[in-house]
Each structure stands twice: as structure tokens, then as C-alpha cells.
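Here the complex is missing one protein chain, while the rest keep their positions.
Moving on to chain A:
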């Protein structure tokens, strides 16, 4: 009985020893593997400030990214008529029975999604119009023109007054009516249909 127990003890020692040695080898090997993945591959070039400035045109709701310059509602009306109305309609409102190439932008009679009833941030207007509009000549508007269009669109949607100037300071402060409606998706999978 005692002998058996001793035998088991020695077995345990042997197995324990092998396990420890195995773990050491495994750790050493995985360390070696990591060594094969260099700290850096060294591909590519460092981007300088000019490279970044050329493309970095995004604007955040806190105003980060808004350029200098300013615009007003009256100028916006003129720019809208010459550069936007062909696709979005004379006053940007939905016309029953008429399908325009661009979506309506100003709250009209119906429930159609527009800037006034669906866009949560005014800064998104500047960002989007500057990068992608007009459709046939994207990126062709000056910063002042974009500020003026923002002013006109926000005024037409009855969000700002006709005498308000839009610039890097005032645009992020505009409170959009739809902002309070937005919620972030919190679904994580699982059986619930939500």
C-alpha cells in the first residue's frame, strides 16, 4: 500500500516535471515566433502635414475640421438657385407627383425625410455638401459658398433666422430638431427580436 502510494508520488513528480518542461519549451517557442514578426515592416512613407491637409476634409459635430470663412442666407439662395435647384427643385421642397433627381431638402407638407426633420447635426451638412455636391461637380464649391448653402438650407427649414451668419463658430452650435430622436443600436445578438 505504502509502496503504491510512493510510486504514485514519483509518477506525479515525473508528470509534473514533464509538464513544466513542456510549458517552458512552449513559451520559448512562442517567444521565438513573435520574434519573426518584426516591430515594424518599414513599408510605406511617413505622411507629412501637406499630405494630410490635402485630403483631411472631414468635419465633426464638435466643429473639428471646419475651415475659416463664413456664409449667409442671401448668398446661399443665389448659389442654391444656380447650382442645386436643377436636381433638388426650386425651393428644395417635395412636389407631389414629381420625381426630381435629388431628394427634397426642406420640410414640406409630407413626412419625407429632409434636413429639417431628420438630420441630427448641422456640421454634417457642411461636410457632405463640400465633399460630394453638386453631383455633377463634386468638390467645386468654395468654403464660403458651402457656409452660405448651409445658412440657406437651415433657414428654409426654419432652424436659423435669416440674418444669422454661418461659420466655424456658429455652425456647430445650431441645434437640429431631429437630434433628440437618435439612439445608438444596442443589440448584441441572442434570441431577442428588437
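Definition applied: a residue touches a chain if its C-beta (ideal position, glycine included) is under 8 Å from a C-beta of that chain, and two chains touch if they have at least 3 such contacts; residues count from 1.
Simple rule for what comes next: contacts and distances are computed from a predicted model.
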Hidden chain of the complex, named as in its UniProt record, picked from "ABC transporter permease", "Sulfane dehydrogenase subunit SoxC", "Cell surface protein" or "NADH-quinone oxidoreductase subunit D": "Sulfane dehydrogenase subunit SoxC"
In the full complex, which residues of chain A touch the absent chain? 40-41, 43-47, 51-52, 55-62, 113, 115, 118-121, 123-124, 127-128, 131-132, 135, 138-139, 178, 181-185, 187-194
